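Excluded from the complex is one protein chain; the other protein chains are retained at their positions.
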Amino acid sequence: MSDSILIVHCAEGAKKALARMTEEGYKLPPRFKTFELPCTGSVNEVLLMENLSNGAKGVVVLGCRKENCKHLDGNLKAERKVARVKRLLSEAGAEGRFVEMVYAAPDEGKRLHETLLGFARAGEAEGKS
Amino acid sequence: MASRKVCVIGAGISGISVANDLSQAGIDVLLVDKNPYPGGQSVFYGCKATDECVRCGVCLVREAVATLKNQSTAQCHLSSRPVGYRAAGGSMELDIQTNPNLIDWQACVECGRCLEVCKEQAIERVPGWKYFVNEKCTACGKCVDACPVGAIRLNRSAETSTMQVDGIVLAAGYEPFDPGINRKWGFGENPRVVTGSQMENLFFQEKYLPREAESVAFVQCVGSRSVMEGEKHCSRVCCAYALRMAGRLKEEFPELKIDFYYMDIQRFGKNFDEFWKQIQGKINLIASNPISIKTDEQGLPVVRYESLPELACREQSYDVVVLSNGITPAAESESLADLFNLDLDAAGFLRPTGNGTSVAGSRVFTAGTCKQPMRIDDCVEDAATVARRVMKNLGVRQ
Amino acid sequence: MIVAEQKPINMILDMLPENKRVLVVGCDTCVTVCLAGGEKEVKVLTAALRMAKKEFAEVRGLSIERQCDGEFIGEIREQVARSDVVLSMACGAGVQMMSDFYPDKAVLPALNTLFMGSNEGAGYWLERCLGCGDCVLDLTAGICPRTRCSKGLMNGPCGGSENGKCEVDPENLDCGWNLIYQRLKSLNRLDTMMPIRPPQDWSKSHDGGPRRLIREDVKL
Partner (left out) sequence: MSDSIVAVLCDQQCSSKGPLQAANLTKRLAKSSTVGKLIVLDKACQDPEKKLKKVAGQKILFGGCPYLEESGFYSLAAEKLGLRPGEMLVTDVKSSILDLYDSSTAIEDNLIGRLESLGRLLADSAGLKDRPVKLKRNVLIFGSGYSGLKAALELSGEKLSVDLVETEDPPLAPGCLAEGLVCPGLIKELTSEVRTSEHVAVFPQAQMGPIQSVEKGFTVSFGGGELREYGAVIFAPERSEAPADQIGAWNLTQLYKRLHERRPIKGRIVFLLDRRSETPPEVIQDILIAAKVIKERSHAELWILLKQMRVALPGLQELYDTAREMGVIFVKYENLRLQNEFGDFQITGEDPQTGASFRISNPDRVIIPGTSGLSASALNAAETLGLRLLNGQYTQPYSLWRLANESNHPGVLVCGSARGNMDGGGVAADAASVVQALKARMIPEGITPVEHIASVDADKCVYCLTCVRVCPYHAMGKNIEERVAQPVTTACQGCGICAAECPAEAIDMRNLSRETVLAAMQAL
């Protein structure tokens, strides 16, 4: 999965946001893969780093909007880990790979779609340059 | 214990929440709604989350609708309304008239093929629920052929059924105030003057504003706290939704100029203070109630208002003016009051008694905005209370 | 507990020679508890090194019970033999011990060892002991003046104490001597503050080579 972008999403708000996105007819390029976990709070640095070191182009952690995590602050915990991995990647000089934290409310389809496509485009632009 | 049956009239957020609570306690629920879909007004409202959730509660409605779909002891009678009611001794009898319901929601598998073939855009979808046919339908029959499970039938006739129930919950909801009744709001004359409820629908479609819009005005207390328009009550929701919308618009269009005309800001939500601090820096708050909204030569709406420090009349034009219209009693309130022999308060809302019923000693309960203006999360909390009272009344124990 | 923090990866990369086989070794005791060098951190660092701009022949990771005990270090003899460089995620004691055990390998530190301290809540550690070798906590109501006072004064507080805060960092840093005063007051033992204390006997601290603790009673 050299080119793939892995979307790790929670089973609550983010899952519903993805469902709403498809309901509205928005499609994703095939390189986006989705994986569901109970809460983004269960994402840690190991999981992100191992996925990247195994060849994923990027990992998008998709959680509930702030203040709306079912497990109180799992999404904020995930954000801190994403921030740390970002720092690790830049310090290690691992180019061309990315991690991003995205928050989504169950009601946004278009907005989420734009954000996700933005990552694919950014990734491509980086690859070309 | 014999199974109990409760009829909930109105499948808005309150009605659905009561139905879900009762159904989870093993009570048979009949949910009756005039619309061909459950969810009422708020199901077509949109998320107003900025970077963080602002607790507008719209997704609570989606959750409730999705839960209802899998509720085994809840029956939905859509496109229906109560037409007759008899109470004698301990029994209550209700006549329900069902209008032709084109898509049998229980059979629908949500494949969406009807949507693809319909040229009239007559088929819509309720998030979390299924498809329904709106008034644009020309009965061409294409969808009937496309449906793989035969869930669509056209030309069905209305029918009336009678049922025995042990309790009734009225959750008839509200009607958004129509600013068209007073020409001073300029509503209906200028398409750039929209109501808060229309704005909600734009939010739902994630369309927000035209891209070129540079300025927008929110006008508060339209149809609330106004003796002139006969709506003396505070609608309790408008400050909340308008400020949240303003916050969301500012995030979507950072350059947008937002003016907010208000009389008094009403607190809402549990972290109002924090929200208020944040929003004050983003929008322009003007403590004045506009006198009128006119249209200038370019077709833009002009807000005429009294600028208080100078006590002068001022005018300001905007690309879009949002009239934050309030909550008024549902159109059905009066007919329901007649049917069930209930009292209405001065504003026209159903008046509940202390124990939640509408008439002391009866088994007709009221829930949600048909008794007073409420926000979505208040409705859900109120529904839990009402469900509890219904169960206590029916003698259902844990 | 010994509190440490990870060095920035770019510094670790600078230390590591290119195209070699790297073994990352964690320690399951203090540095795991302070979230700096446990099994999880070993995995994170291993993955980071694999992705780094610098190329390595191989990066592997494992974690042992304690790097300050020879018995545990001995258990990984084979894995060490199969690598060129050992990156130790232990405190300074562990790194040195590892280095002693495998003198033919380059043993490099991945952590900066900071202090002996306590966990004050999730993500917050505080230095509590300097290891001075001459404990006076009985006289100072259980609050160490050498650690908690920025100046390590034996007779305090000084003129830089204001509103219970230390002049070194008036926002965040409590005046150690104010803490001592308050606690002694609540214990009704303010009189213990009165006598002037002689200067610290630094001969018991880090002075004249590494300190050794030898207890005849537990010797074999």
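Just so it is clear, A, B and C label the chains in written order, and each chain counts residues from 1 on its own.
What we mean here is this: a residue touches a chain if its C-beta (ideal position, glycine included) is under 8 Å from a C-beta of that chain, and two chains touch if they have at least 3 such contacts.
No experiment lies behind these values; they were computed from the predicted model shown.
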Displayed chains in contact with the omitted chain are A, B, C
Of the candidates B:R55, B:R192, B:R248 or B:R363, the residue in contact with the absent chain is B:R55
Hidden partner sits against chain B at residues 21, 24-25, 53, 55, 57, 59-60, 63, 69-70, 108-113, 116, 148-149, 225, 232-234, 236, 239, 263-268, 270, 272-273, 276, 287, 308-311, 372-373, 377, 380-382, 384-385, 387-389, 392, 397-398
Note that chain A touches the absent chain at residues 1, 4, 6, 8, 12-13, 18-19, 22-23, 25, 27-30, 32-35, 37-39, 41-44, 46-47, 50-51, 54, 64, 67-74, 77, 81, 106
It is residues of chain C that touch the chain not shown, namely 28-29, 32-33, 35, 38-41, 43, 63, 119, 121-122
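By our rule, only the chains that are shown with their structure count from here on.
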Contact graph of the chains (line, ring, star, complete, other): line
Chain with Cα centroid nearest the overall Cα mean is chain A
Distance between the CA centroids of chain A and chain C (whole Å) is 36
Rounded to the nearest Å, the gap between Cα centres of chain A and chain B is 34
The chain B residues in contact with chain A across the complex are 46-47, 49, 51-53, 55, 58-59, 62-63, 125, 127, 204, 206
Chain A residues touching chain B in their complex are 13, 16, 20, 23, 64-68, 103, 105-111
Listed in rising order, the residues of chain A that touch chain C in the complex are 44-46, 49-50, 52-53, 88-89, 91-95, 97
